[in-house]
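The complex appears here minus one protein chain, its other protein chains still in place.
Chain nomenclature is as follows: A, B and C, assigned in order of appearance, with residue numbering initiated at 1 for each chain independently.
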Amino acid sequence: DPALIFDLGGKFDKSFNEAAYNGAERWKAETGGTYKELEMQSEAQREQALRRLAQSGANPIVMTGFAFGEVLNKIAPDYPDTKFVIIDMVVEQPNVQSVVFTEEQGSYLAGVAAAKASKSGTVGFIGGMDIPLIHKFECGYAQGFKAANPDGKLIINYTGTTPAAWNDPVKGGELLKAQVSQGADVVYAAAGGTGIGVLQAAADAGVLSIGVDSNQNHLHPGMVLTSMVKGVDNSVYEAFKAGTEVEPGVRVMDLASGGVSLAMDDNNKPLISDEIAAAIDTAAKAIDAGEIKVHDYMTDNTCPVQ
Amino acid sequence: MPAAVRDEPSHASGGSIWKTEKTEKGGLMERMPKWADVILTPLISLALAFGISALVILAIGESPVEALKVMVQGALGSSYGWGFTLYYTTNFVFTGLAVMVAYHAGLFNIGGEGQAALGGLGVALVVLALPWPHWALALPAAAMGAALFGALWALVPAWLQARRGSHIVITTIMFNFIAAALLNYVLVNLLRPVGSMDPASARFPAAVHLPKLSDMALGLGIEWGRNTPANVTFFVAVAACVLVWLLIWHTRLGYEIRAFGKSEPAALYAGISPVRITVLAMLISGALAGLMAINNVMGEAERLMLNAVEGAGFIGIAVALMGRNHPLGVLLAALLFGFLYQGGGELALWTSIPRELIVVIQALVILFTGALDNMVRMPLERLFTALRRKGA
Amino acid sequence: MPAAGALHGAPAIELRGISKAFGPVQANKDIDLVVPRGTIHGIIGENGAGKSTLMSILYGFYRPDAGEILIGGKPIAIADSQAAIRAGIGMVFQHFKLVQNFTVLENVILGAEDGGLLRPSLSRARGALKRLASEYGLQVDPDALVEELSVGHQQRVEILKALYRQADILILDEPTGVLTPAEADHLFRILRGLRDEGKTIILITHKLREIMEITDNVSVMRRGEMVASVKTAETGPAQLAELMVGRKVLLRVEKPPARPGAPVLEVRGLRMVDADGVERLRGIDLEIRAGEILGIAGVAGNGQTQLLEVLGGFPEAGAKLQGEIRLNGKPLPLGGAGADGRARRQAGVGHVPEDRQAEGLIMDFTAWENVAFGYHHAPEFQNGMLMDNAAIRADAMGKIQHFDIRPPNPDLAARNFSGGNQQKIVVAREVERNPDLLLIGQPTRGVDIGAIEFIHKRIVALRDAGKAVLLVSVELDEIMALSDRIAVMFDGRIMGERLADEATTGDLGCLMAGVDPALTPPEAAIPPAAAPGTDAGGGAG
Partner (left out) sequence: MDFATVIQILDSAVRLMTPLLLACLAGLYSERAGVFDIGLEGKMLMAAFTSASVAYATGNAWLGLLAGIGGAVAMAGLHGLASISFRGNQLISGVAINFLASGLTVLLGQKIFGLGGRTPSLSGAARFGEITLPFADTLRPVPVIGPIYAELISGHTILVYVAFAMVPLTWWVLYRTRFGLRLRAVGENPASVDTAGVSVTRLRYGAVMICGVLCGIAGAYLATGISAGFVKEMTAGRGFIALAALIFAKWRPWSALFATFLFGLMEAVANRFPNLDLGIITVPSMFMNALPYILTVIILAGFVGRAIPPRAGGEPYVKER
């Protein structure tokens, strides 16, 4: 059986753990198969969980989150017959598939959409815990926004420096209001549970928001401009489907492969004017064609804009 | 300050709010035998806590028997389980001792979380700064780094309390937040290898990897707890218990700490300086909390990560209080929490019981053994007094 | 509630077969007591005899295990203090039950408010206090904070609380333990007045003189039992003391004449301004010689406490000091390093502080730990880096035997010893080290006569061993009995000095009121009315 290990945030984090869970459930529904799932309790358990699963014969073993990188690198050689899939991190081992997403590209498109949808020319970004991964979102968003509106203003907030930053909708809402009072009328939230508060407050304040990771358009129909969807669910689904035949190596899930995308559905249809849709489309094509290179914050810890 | 009956009119109150010295039991004659107080009461309380936990498990539609089996099996039933249980225990021993030492000085140190986090920074800096040839050299140096950073993080609140009267409870809470921010900054901007997604320091070189208990057992030809994180730090923790015990009950400093914690006016009368004791006690407390880092950072993760402390600082409060502020009690309470942590982890890993159940079980254990202990003790006392009357 | 419905001629209080155990401790055993209406009834007994417990039962603070209480001849159930108050009982506890940071008025109405809002209660109480003040001479500022009042005034508040609740029966547990002689006299005048009004009063005290002076009947308790109840007129101090302790007690201090040697302590121009800027000591000059006891008399709050604290090395934080202290001719630092309690002890100063529970002892430490308190740096208590707990225990055992501290169990926490025995622990610790100078404050406050006798003997023995003793006490009797010379403190100054054999109560009383007939310093603020100026004898120094 395949197995899925969630990171510390837990499988209902409204973010990528939950997306992974959805992918696994989809596989289950389609194939009628069963899978094992684990939620981490503490750092020290990562190795324990991986080893126990590997010993129990689970294959492939999918795990979400960069935090597994170190451990996986260490234990993968001990189980050469087991296939591992790690999401959001590159681990170079012969039996490991590393799935990474070009969040910067998806965020770039979100930035373009925000620029086009904004009437005030000021948009916002609210990140969760202040860590590099979220800066990657922020930087892509900023690039897209600046490309579409070079004179526009971007307001950036992070919720905090402790894990509580992922679960503080009150603060998220307050940050949104602070940004709105500075003129922002589209705000992109990459903040887990805190984002729920951001989207809510945006809906209350009558401004647009952009969801993240999974499609959050339905949370406030007509008020969420779009969501920057990371195809974590697809990756898990595909890994499960491939079973022991999972291809080792690095899989870059980019715009072209549909790994990242902006969610379009009935909920946000009225918000996406033709002009916006066209701008997104153009940008996406340019990225695909390599005409636009979206800078990845992680490569050098800097962002070309701002 | 004694309750009710015995307060002399002039008896000055201790000064700080958390100066809640525990009123020792032990009148002219005990109401019940000591063994009943020290063993029977906690055991019954524990049983009650688990009883209620069982009800909670039933309520969410799972089998308590199964759950207990998984917990005990997973935490204590194999060398493997023990390898984890002892690892967590080690963490809790340090933070528990930290709270305990401060508590004896009448200071309530809620800052273990931040001090342990800074201890981790100390370890990382020491380990990464020099090319250590062997762990045996690196360990004392890293321990010193950990203790130093932890102590320094406690120094500011201590000094502010001693000199400016700023309340230690507030300042240590604040310093937890500040520590998180500082660590975040240092990890993201200074210690993180470029290109790494993970806000964590570089991996420590192999030479400084601490021997795991399993390796040590293997050295003795015993196959014990393979791939478990318990490491040589466990012995450091046990040694710390002994040292703290010596410190508190067998040194002048410990004597002064306890005296000051019980009565500030009396300490002044005896020539004990409040500033000195406050600062020293908090330095020791912070150093102990910081020392936890050699277990989790150097011994387990082998690099410094964000949130490496994982709440152990707060559990230390429960451990110290439940351990009745005695190192042996702290060790036992830490073991209990280590068991709950590991057993609970197993439960969450291998059954469909959500991991939050463990938090509930922990809460119930803390509640029944730590706060509702008199619920068990009072009837027991009555029973023993009645028995004695009958016997007499 | 006045005893309107009381059977005429029935005793105000009758206790029948009261028993009370605290866990294994039998505090009261089958106690009977009858107190006729309109009398003052004394109760005496050793520390821990069960007096306070018995009264607390009568007041509904504790519930008896067995027994019956009759008020005005009618049996009543006193389940809690509210019931006792309703039955017309008021009690002034040994340890006051006042809220320190409340005003007098607030303390008085607490629990006896008129309604949900405070304002009406407060104004009614204000009126009532005015009336009570003029009726009984119980003046206190109704708006003063209790913590700012002297103990004497705090006690008045307690009495006012009882009277405000219209108590018909008033219980006072060791009321004079903390009072000056003048305050005690005043209290007794009030009590007599109350009795003459038909109120019934129960008075617990360790002072036989007070029993003889004011009570109509007296009951003696020992080890939880009532051993005797007699008419005061038909007994005497010696007999009472013997009933109390179970052996003959020496009621006078026997001391050979002093043979003073070289000066041990010399104090010149000592001034102290406390953190609030109040000058507590205004230029103290003192000299104590070896083999001499200098008694400092004075109404509490005239700087004696500060003098002891400065000499003992722990003035309150933020105090400013000036002047000169010499011990055996060598100057002692006034502040900074080397001026703390520890340095003083090393220099040879022993110190029995006024407040044994707050300062002299760590109440939660065991007796043996307390025996090292302040001397925990002494070389004989060290064992390398560690403290030699075995040595401390051995030392403690010796002191417990020598001082007959009961129970002789060094592992008992200090709080579980009676007041007298707590005091003995402190005295043993300080005296047994043979300090060159012993500072001793209120050595026998609240201590029973058996223990008083013992403590006095030890002080005199120290003197006879050629040591200097500075004795501070508000008990004029004690000062007169123990001292070789007596200095009187008033308002931070030494008002005058007398040789003990030449001093008279009246003379000292004048000095304590701030009046020295012999030398009246021009700058001293003297209330003119209080300057009778009669006695002019005595060696003023």
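Just so we're on the same page, contacts are C-beta pairs under 8 Å (C-beta built on N, C-alpha and C of every residue); 3 or more make two chains touch, one makes a residue touch a chain.
None of the values given here were measured: they were computed from a predicted structure.
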item	value
Chain not shown, its touching partners among those shown	A, B, C
Hidden-chain contact residue, picked from the options C:N101, C:S123, C:Q322 or C:Q401	C:N101
Of A:D13, A:D88, A:D213 or A:D254, the one touching the omitted chain in the full complex	A:D13
Among A:G23, A:G111 or A:G197, the residue in touch with the chain that has been omitted	A:G197
Option from C:G111, C:G198, C:G318 or C:G506 whose C-beta touches the chain left out	C:G111
Interface with the undisplayed chain - residues on chain C	22-23, 59-62, 80-85, 91, 93, 97-102, 106-107, 109-113, 115-119, 121, 161
Positions on chain A contacted by the hidden chain, ascending	10-14, 18, 130, 155-162, 164, 167-175, 177-178, 181-182, 193, 196-197, 200-201, 204, 219
Interface with the unshown chain - residue positions in chain B	1-5, 7, 13, 15-20, 22-23, 27, 56, 60-61, 108, 110, 156, 160, 164-167, 169-171, 173-175, 177-178, 180-182, 184-185, 188-189, 314, 317-318, 321-322, 354, 356-364, 366-367, 370-375, 378
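The definition used in the following text is that only the chains that are shown with their structure count from here on.
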item	value
Category of the chain touch graph - line, ring, star, complete, other	line
Interface ranked first by C-beta contact pairs	B-C
Geometric centre distance via CA averages, chain B-chain A, whole Å	37
Computed distance of Cα centres, chain C from chain B, in Å	45
Residue numbers on chain B that touch chain A, as the complex places them	84, 87-88, 177, 180-181, 183-185, 188-189, 192, 194-200, 203, 227-229, 296, 300-301, 303, 305-308, 310, 341, 344-345, 348-349, 355, 358
Interface residues, chain C side, partner chain B - complex	22-25, 95-96, 98, 151, 154, 178, 312-314, 340-345, 351, 353, 355, 357-365, 369, 372-374, 376-377, 382, 385-387, 389, 407, 409, 411-413, 415-416
Sites on chain B touched by chain C in the complex	2, 5-12, 21-24, 26-31, 246, 249-252, 255-256, 258-259, 262-263, 265-266, 268-273, 381, 385, 388
